[in-house]
Each structure stands twice: as structure tokens, then as C-alpha cells.
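Of the protein chains in this complex, all but one are displayed in their positions.
This part shows subunit A:
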Amino acid sequence: MDIKRVKDYIYWLYYQYLLITCSYVLEPWEQSMFHTITVTVVAMVVYTAYVFVPIHVRLALEFFSQIFGGQPESTVSIMN
């Protein structure tokens, strides 16, 4: 029973995605093309975020803590 509800919910989410992006009106081969492009773009965004965001956040935190903390740290240790 629960599996059916989960499946229905996932189908409903997929249907909402189809309606919002107006891919509901497209023919099946156009839909496949659109889904491929969307999934590719989303995957690239996720990958870029995974690779770049933690490093930049860490650098930013260290930069700001240096300004507000004021402790003279050697700059050598930061440039890895």
C-alpha cells in the first residue's frame, strides 16, 4: 500500500514537472530530447557545485576570519 502511494507521489511530481516546463504538449521523441538536455544540464550544475563550492567557501571563510580575527597568520600556509 505504501509503495503504491510513493509511486503515485513520484508520478505526480513527474507530471508537475511536465506541466510546468510545458513538455506535456510535446511529442514523445521531443520529450525524450528535452529530458536528456535537462538532465544533462542539471547534472553539470550539480557536478560544478560539488567540485567548486566547498573550496571557495573555505577560502572565503578564511579571508573574512583573517580580517575580523586580526591574528597575523603566515600567508604561506594558505596557498596550498
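Assume a residue touches a chain if its C-beta (ideal position, glycine included) is under 8 Å from a C-beta of that chain, and two chains touch if they have at least 3 such contacts; residues count from 1.
In this text, contacts and distances are computed from a predicted model.
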Task: Chain not displayed: protein name in its UniProt record ("Cell cycle checkpoint control protein", "serine C-palmitoyltransferase", "Synaptic plasticity regulator PANTS" or "Protein O-mannosyl-transferase 2") - done: "serine C-palmitoyltransferase"
Open item on the list: For a quick check of understanding: of A:Ile20, A:Val51 or A:Ile67, which residue touches the chain that isn't displayed?
Closed with: A:Ile20
- [ ] Since one chain isn't shown, list which residues of subunit A touch it in the complete complex.
- [x] 12, 16, 18-27, 30, 34
